[in-house]
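All protein chains but one are shown at their positions in the complex.
Letters A and B mark the chains in the order given here, with residues in each chain numbered from 1 onward.
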Amino acid sequence: MNLIDIFSRQRKTSLISLGLMLMILPWIISHGFESGNSYLRAFDMALLFIMLSLGLNIVVGYAGMLDFGYIAFYAVGAYTYALLNSPHLQALLPAWMMYPPFIVSIILAAGIACVFGIMLGGPTLKLRGDYLAIVTLGFGQIVRIFLTNLDRPFNLTNGPQGINNIQRVHLFGLDLGRPVQILGITFEPVHLYYYLILFFCALIVVVSLRLQDSRIGRAWVAIREDEIAANAMGLNTRNIKLLAFAMGASFGGISGALFASLQGFVSPESFIMMESVMVLCMVVLGGMGNIPGVILGAIIVSITPEILRDVINPLQMALAGRKVVDPETLRMLIFGLVMIVIMLVRPEGLWPSSRRRAELKPQTKGIALQEKDDMQDAERNHD
Amino acid sequence: MTEALLEINGIHKRFGGLHALNDIALTINKGEIYGLIGPNGAGKTTLFNVLTGLYQPDEGKFTFNGRDLFRQKPYVVVESGIARTFQNIRLFANMSALENVMVGRHVRSKASVFGAILRPPSARKEEANIRIRAQELLDYVGIPQHAEELACNLSYGDQRRLEIARALATDPKLLALDEPAAGMNPKETEELKALMQKIRNDGVTILLIEHDVKLIMGLCDRIAVLDYGKKIAEGLPEAVKSNPRVIEAYLGVAPE
Partner (left out) sequence: MDIFLQQIINGLVVGGIYALIALGYTMVYGILQLINFAHGEIVMIGAMVTISCINFLVGHNVNLSGPVLLTVSIAMAIPVTMLLGYLIERVAYRPLRKAPRMAPLITAIGLSIVLQQAATMIWGKNYVPFPAILPTDVLEIGGASITTLQVAIIILTAVILTGLFLLIERTKLGRAMRATAQSPDVARLMGVNVNTIISMTFMIGSALGAIAGVLVAANYDQAHAYMGFMVGLKAFTAAVLGGIGNLGGAVLGGILLGIIESIGSGYLGDLTGGFLGSQYKDIFAFLVLILVLIFRPSGLMGERVAERA
């Protein structure tokens, strides 16, 4: 048996044990802790954020485009799901369109988010770095403002109140909104949703991994590394970047749909710019372009505030004997500090890919970059 | 035997007030090594950029292998069979040498997103072939041992070779090399020369920008000289070398 076999066998074992751990996690949490079920919800959210950050990772980590409005696609997915699965539009939509099978809803959410991604990417992809950042940021704001205000002249989004009464997921004849008995074990809805989201999360991890090791993934990274050279190697950079946007957007759409189904309601408040920023932080803190790193980043950024929520008050009581500061404020303060410290200590992220680590070495990039600007300007004179 | 591969005529390129290419006409025949020389700033690299679609020429004619490539996108140009290297090495710095070459195979492969995600047998086979071909090309240019190293960690000479391998990965009919010997020592230059001859013998036409006169003279079948955006001479190496206009152009600047 050669080394590679041993290695892949080890990998298989560790993958299986990881899978098992994730399967029994809800039982440990909801029985081991007092506030277990709220923790489990935090885990659900963490899984959703993992999907989001893997989606954003394609755009930012692989293709190297800074996107500050990513949460818009999450919103589009969530609202698509909500509109199809709640009574809100019942009077308007034909009956066959309402309450489609779960999978159809998910696919539609991904598809519509993807269309939005192409709509945003199409006209803006030739913009450089920070210009693209601010345009995507504007796009995120536009989507949110529309969600908030499209209750008039025709009530599409129900304005700031958002959409309620989203139907619970029905899958394989199961109603995920009710406890289910399987083999004598009672699965609460929180558990069922956890497994549902875990499944999609695993799916997205696999898709990410496969994209990474493909012709497409290499093309994304090549464009990030040197767009001019990528062009000269015959890559249709425009389409490939657009593809990154579309892929990222559909990941966002899927997680949005799952979010809507988990939550039972959606409102514009969940899609503020700070959320985009948070997802970006997950990607960068974890290690851009490295899937395990991004997952780690998503877990840390989404769970830390939850843990702090439970730790801070007892700590304040113990130290000062009373509540000195509002725990919510302190929690965010610490969170901000953690972000700063992590970046100062590990600027390349907590778990960078081998590539990124190498990038820290000083390089003589100056000339090539200047030349790239020259070229782009020459192009522009021509358009 | 002399069958034209590339024909350009009346090519102009201006940057603002600067006339970087002024009425350039060239014909490159199949199977030859064609040298392009001229003082710094003469417009050689600009001509490369025009030929590879990175710059759009202002006017002129540009046909390659019977196909009109005037103002075509770079990917169309590469697809038709022109590949290039850069004067200032432009590798994908944080990808491995092998991956760099694999990117070069992009135009010759076609797996879509769905292929990448679902990995049907055809996609797996294609991916395996890309990898095999890339490794072959690393062998071909003489750096097989560096396959897994990041491009930015290779030595200067190896980076130049890697750029050539990456360009060859696109299966070019015409390989355009922009000062490939710049910064190389005499031994490396000799090896490079042998490599270029090997590439030509394997049926790839070469367009070469070079300052090293000895290299150019010993290697090229024909030479064109650019100065201030104009072609001032063209012909066999010996004839060009003794052309008074060429001597004047070169004496106007510090000898290379």
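Methods note: a contact is a pair of C-beta atoms (placed from the backbone, for glycine too) under 8 Å apart; a residue touches a chain by one contact, two chains touch by 3 or more.
None of the values given here were measured: they were computed from a predicted structure.
Within the whole complex, the absent chain has one touching residue among A:Ile145, A:Leu171 or A:Val206, and that is A:Ile145. Touch with the chain omitted from the figure is made, among A:Ile71, A:Val135 or A:Leu192, by A:Val135. In the full complex, chain A contacts the hidden chain through residues 60, 66, 123-124, 126-131, 133-135, 137-139, 141-142, 145-146, 148-149, 152-153, 273, 277, 280-281, 284-285, 288, 325-326, 329-330, 332-333, 335-340, 343-344, 347-348, 356, 359-360, 362, 369-370, 373-374, 377, 380.
Just so it is clear, only the chains that are shown with their structure count from here on.
Averaged C-alpha coordinates put the centre of chain A at 42 Å from the centre of chain B. Every residue of chain B that touches chain A in the complex is listed here, in rising order: 15, 49, 52-56, 73-75, 77-79, 83-84, 86, 88-95, 99, 102-107, 109, 111-113, 115-117, 119, 123, 126-127, 130, 150, 152-153, 166-167, 170. Within the complex, the chain A residues that touch chain B are 207, 210-211, 214-219, 221-222, 225-226, 228-236, 243, 247, 354-356, 358-359, 361, 363, 365, 367-368, 371, 375, 378-379, 381-382.
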